[in-house]
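Encoded as structure tokens, here's the structure I'll be asking about.
Here the complex is missing a single protein chain, while all its other protein chains stay put.
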């Protein structure tokens, strides 16, 4: 079943969506991200892989300034979204995050109803004009996150009463509902069963048509299945970045190779 | 890399460790587990698989009475641990849980230091005689959970400051440190990278020599790699239970087959 | 328990503390504990029974009633000594910079009553300023701070000022005539009750707190006229301008001579069973009524107590521990 | 990946540097929201500043007191008629006798130095002395009978009005109207001051001395009240905190959730709404009349205040116990910790900040409350210090708020300053009490 959806990949040489230049991140004194340079393309799925604790989540959070919420976290360098530095003083992180959405590693539904969880984003961003439109957005987001069938009869039940996997899909639905330009997903499928995983992967593929998706994953297979570009992190460094097929077949860095073949961690 | 550790499986016809008889679980009015009968063997790894929301976590929690903490949750039927009904009024759930440890789906480290997180179990159970022994237990538990290298220099740092995967391994280390007879693991590897996953799988294999391990997983490959027995749940029912090889090669129930081949979810 | 315990009226409290302090200083007994909490509460505590965890003396700004004596009896407190040690004058005073007032009870009645007599008829009171009440008074808004109904002073105010004013203004007779009471007694009762009906539109403000509160209210409301105890006024002559009543300026002398009309006796009640048991109790009560303390030149008079002309009789009575007879 | 899909026009690009209208609106609302927060805090702070300012402005002067230095000859003929220095005999000389000696000494000193203003009688001149001064002198002599017959230098307390002159409360104008002081007396005081014989100094007695009667505002102190409050707070802390926390733990973590626990929950919330004087009624009925504990004692006061504080502590504690995430409890239970261990090892430390807050607020309430003490005899004039605990718990005592209450009710304006001074002491008391709690709270505060 691994390769049930393996298909030919066409990495269109699209525009650069996000470009990181010499990014450094510190947690207090500990240097979590070192000198990372990367260009993330539009309409592309980029996978971040690497051993646990190497800084994938950290780097992902810098892309929509979620690290602002961690007081001890400090970022240096430039990150350009469509050519504009998101760390510029003029930039409003709120507007940024509306364009660069995020799904977290641990599911974190709000203590509200399932409906309200999903409707939250569209409401605050004013994406819909009336209740009917909102209902539609919520339904389509839940469908995209492959949750609609399970929850359509209990939209008013609290989101916290769902199972782990359902919660995670709810969070995905919540992020998708705001239709961001870039979607950052931190291990979105780790709590999902294969079917749900396949659905989410399908969603990612769909999103790619319009948006850029960055996904952190521990599953090499998943990276191979859904991404066109792969970045390999190791101990805070971006070791290698390139086409997924190339990374998985002929990695140029020995560290990448040993990771993929399971020798370092 | 899927089958890098595929090996011959010898399912020894060992003693029954846990035996569930006609177990029913309700959350309020909703019937989450229906009529489950299962015998979990000693010195065996049993995998629970099934679509998200099918009741895997729920059933797992009934095995060490963690569901006692959910007020609306009601259990019927018998669960025998070494022939003794754990829902008997005479049974002290505390003692039971010391023998049947648990790792949760969401990592939940205590807001204490890494060391204290791991040392907590041995301390409350009086497993060590002195500080040196405790240090040893902590070290070996962290090593088993493949976390030692990353945290050995910051044992006094708070456990909540670790990355997601590190937190999950910390929780595994914490559970292992009390050396339970049965270890229940709810998707222990979902947040882990392949290397750490491999290490945890190795640990599970090691534990099997002395203990019984029950693991919930969404990864069919993982189930195939580590378990000797597999149980397939669907909508609260235990659909099929048997040797892992048999389940994966010739499932007797059509639902199992469609799940394994990715058709129902 | 080694010390004497007393409780009761807050009007008596200052005198009792002065005595207690001097007693503690000059005798080998501990200083008595003086609680405040109201005459009613004090008498209730006195009547709770005999024994160590009940008090010895209740201070009271009004005379004990038969109901209280009955309660005492039913709790085993059979013998009580009633000691009247002086009088308290009640004065009207306003902000020091304000105009002077010379009241008669009828003026105050005319200002505060809900209904007043006008041209032989009962009419609702519409006076806004003092000038409306009586020509010759200033055009100052009527605002009087009178004691709340919890205070014993209010009773004196009601009977000696309001009812007297009611009678003097002729309203009493009109009320009585209008009453539908069956006999003369009932009619009188109705009339008294009608006299005591005060305005509710803010002209009179009841004060449940103490004279300090009244003083503060006058500071906040320059139009206000307050009701004070004589001793309180004497300590604040630089802030307050006292009004005369019937042309008499209140002072210890005028009250003692009976010229100033608004005053009331002050009492304390001693549980006789405790005399001889609680150390120093006899000495304390003797000391309290001695000439050095309660006499015209004693510290109490200096502070504003109007000495009792019959103090010698009281001293004799206290010395012999004479319990009070039935109420007259 | 169909053809139409790729043809969908990319959403209109907005520059990050330019805020769109909606974001601007939202940011404005954000700023407004934040401003409300700042305004709320500013409101609280300004109210606090005004209150503290008025308390300090009125009360600080209570910590200084005017004294008159003078030489007093302790005439043996007056003070010890028997001449045997027998304490029993000595005690027979009352404060009246000492008062006369003091008065003479003052008049003599003023006349000798030519400080007597014209037209001031000797009696009035002596009136600038406090009535407490003879009592102090008498105590001094009784403690050391050898002084009799000698001349001692003492610093006698001045009368409250004279003290007021130095503190600006009394002026020549007010003295003209004041029946308790005459302008001539003020002149004498001024002369003495110019001669360096009359001066303000730190008033240690305000903190240590017992209360004084209405005629001696200058001598009134807080000693008994401070001890009484201290004893009561000891009792409250020792009882209310453990009982409150224990009750909350039981109700929140152990008790089954059913109508009965609901009833208890509502009941506790309701106890918080019971007027404090009703606790006084309860204390009178249960502790004094039923259990026979002594009137006016810190023990009864402490017990009553404990009962009054409990609901506050329980409500705060339960709220913070509730806020501890269940996953932490699961984690501990999952490795075989018992419920008790889970609660005491994990839940309680995480709930500590809230418990501390509840304790601070509850204790502040208990420390400042007068009404329940009314009925158990603590709103009283007490001059004898209670003994050291535990016996002292049974002796009569006052309390700081009672002292404030009593001071504000007294006629002499000098007591107003004393009332504010007592409030300052009370606040310092409160601050000392809270420092530990606040430090603890900060130590336990963390996000998870």
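The first chain written gets the first letter, and so on, giving A, B, C and D; residue counts start at 1 in each chain.
As a working rule, a contact is a pair of C-beta atoms (placed from the backbone, for glycine too) under 8 Å apart; a residue touches a chain by one contact, two chains touch by 3 or more.
Rule of thumb we're sticking to: contacts and distances are computed from a predicted model.
The chain that is not shown carries the UniProt protein name "Phosphate transport system permease protein", picked from "Phosphate transport system permease protein", "Na+/H+ antiporter subunit G", "Sarcosine oxidase subunit beta" or "Dihydroorotate dehydrogenase". When you scan C:240, C:273, C:294 or C:311 for touch with the missing chain, the hit is C:273. In the complete complex, the hidden chain is touched by one of D:16, D:55, D:300 or D:411, namely D:55. The hidden chain makes contact, of the residues C:132, C:155 or C:292, with C:155.
When the missing chain is restored to the complex, the residue among D:60, D:154, D:184 or D:272 that touches it is D:272.
Interface note: of C:184, C:208 or C:253, the residue touching the hidden chain in the full complex is C:208.
For subunit A, the residues touching the chain absent from view are 64, 66, 69, 93-99, 101-104, 106, 108-112, 120-121, 124-125, 158, 160, 171, 174-175, 178, 180. Within the entire complex, the positions of subunit B that touch the omitted partner chain are 92, 94, 123-129.
Contact residues of subunit C toward the unshown chain are 1-2, 9, 28-29, 37-41, 43-44, 47, 50-52, 60-62, 65, 67-68, 71, 76, 78-79, 148-152, 154-155, 158, 193, 196, 200, 202, 205-209, 213, 216-217, 219-221, 272-282, 323.
Keep this in mind: only the chains that are shown with their structure count from here on.
C-beta contact counts were set side by side for A-D and B-D; B-D has more.
Chain centres here are Cα means. That of subunit A falls 83 Å from that of subunit C.
Between the Cα centres of subunit C and subunit D there is a gap of 32 Å. In subunit A, no residue touches at least two other chains. The residues of subunit D lying in touch with subunit A in their complex are 1, 5-6, 8, 10-11, 13-17, 19-20, 22-23, 26-27, 30. Touching subunit B in their complex are the following residues of subunit D: 257, 326-339, 341, 345-346, 350, 446, 448.
The touching residues of subunit B, when paired with subunit A in their complex, are 1-2, 4, 49-53, 57, 105-107, 146, 150, 161-166, 169, 186-187, 190-199, 218-221, 259-262, 264-265.
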